[in-house]
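All remarks here apply to the structure that follows.
Only a single protein chain was left out; the remaining protein chains are all shown in position.
When the chains are written out, they are named A and B in that same order, and each has its own residue count from 1.
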Amino acid sequence: MFPFVFEWVWDLGHLVFMGGLWYALTIVGLGMTYCIIKSAIDASKEAAGDHDH
Amino acid sequence: MKQGHRKNKKFGMVIDLDKCTGCGACMVACMAENNVSFKKDETDKLLSITWMKVYKLTNGKPFPDMEICYLPRPCMHCEGHNGHSPCVTVCPVVATDYDVDTGIVSQIPTRCFGCRYCMAACPYHARYFNWWDPVWPEGMEKYLSPNVSPRMRGVVEKCTFCFHRYQLALEKVYVRGQRELDEGDYQTACTQACPAGAITFGDLTNKEHAVYKLKEDPHAFRLLERLGTNPKVYYVSSHEWVRRLADNYHPHEETGKVGGHH
Partner (left out) sequence: MDSALIPKGVKRCPLPQFLGGLAVAGVVLLWGVYAILLIWIKGLHVTGMNDYYGFALWIWADLAVIALGGGAFFTGFLRYIVGKDEIKNIINFAVTIGVICYISALLILAIDVGQPLTRAWHIFWHANVHSMLTEVAFCLSAYLVVLIIEYIPLVLENRQIDKVPFFHHLSHNMHEVMAVFAATGVFLSCFHQGSLGGVAGVMFGRPFAFREHLFIWPWTFFLFTWSAAAYGPCFTIFLAKLTEKITGKRLIKDNVYDLLAKISGWMILTYIIAKIADTWYWAAVTLPSQGHTLMDFYSNNAFYGIWILVAEIGVCGILPALILVTKKGRSSSTLIWTAVILGCIGVCLNRWVMILQTMAVPSIPFDSWQLYMPTWPEVATTILPVAFGVIVVMISYRYLPIFPQEQELNPIEP
């Protein structure tokens, strides 16, 4: 799974398989991070707006 | 001793079925040598762990034409195509591997997590699962071999061609200052236990070893060759019906004339 696990080999099989997997996980991870941060900002903006009123 | 890489070997067996009496000494020797656990009730043979299993074959004819042949079946240590044995490529955790130095298909029980995919993939049923915790009758655990780790519940095990004996033989050879093993240095427990001398073990690629010549016998064959498993266990039988039972043939096909597709 990781290059430091002893059976890891820098071959095409590992690059394609793990590349695809980590690519998918990165997209999912970044997507969720974006959503959470943006929601926190949106919510705090809304709270500030309510406060102003 | 000169250091350097040893010549690659392909350890294998030639089993002369004309000599095998079906006594089962190979099975017992294998179990004792490899610390194979057993249960109180071994009546269900589909749950018994038998790295070496002796099958009873018949020609299907009634008395007095009936003939019987006993066929010992260890792990075939299939080479497949370039080491792609049926079980090795499917294992998701590399708990079984094809060793190019020896041609032995290894099994690492501590890494195996018990998915049993290798068992499904092996056409020889040479792989066994530990459905129970391993137990031995009281006192018998003192007789376990210190060279082989007993396996825990939930993992697969199989014949290793007594790989620990190979490791011990290497040490012996090192002390002797030799680089290569002699034929007698490394022999499996079943080979040594067979009272009829039906099992011969050695390097299939080494002209000095008996197996090299024995496998060239016109009556030599391997089990299920047509699947392309490329096994390293050869059998010899002078009986056509036995050779024909070793693989699947269409009625018009001649025994031994069709090869594996790999």
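One rule holds for everything that comes next: contacts are C-beta pairs under 8 Å (C-beta built on N, C-alpha and C of every residue); 3 or more make two chains touch, one makes a residue touch a chain.
Just so we're clear, the structure is a prediction, and the values are computed from it rather than from any experiment.
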item: Option from B:Arg111, B:His164, B:Arg179 or B:His219 whose C-beta touches the chain left out; value: B:Arg111
item: Contact partner of the left-out chain, one of B:Val14, B:Cys75 or B:Cys122; value: B:Cys122
item: Chain B, residues in touch with the chain not shown (by the definition above); value: 44, 46-47, 55, 57, 71, 80, 86, 89-95, 111-117, 119-125, 127-129, 131-133, 153-155, 223-224, 226-229, 245-250, 253, 258, 261
item: For chain A, the residues touching the chain missing from this view; value: 1, 5, 7, 13-14, 17-18, 20-21, 24-25, 27-28, 31-32, 34-36, 38-40, 42-43, 46-47
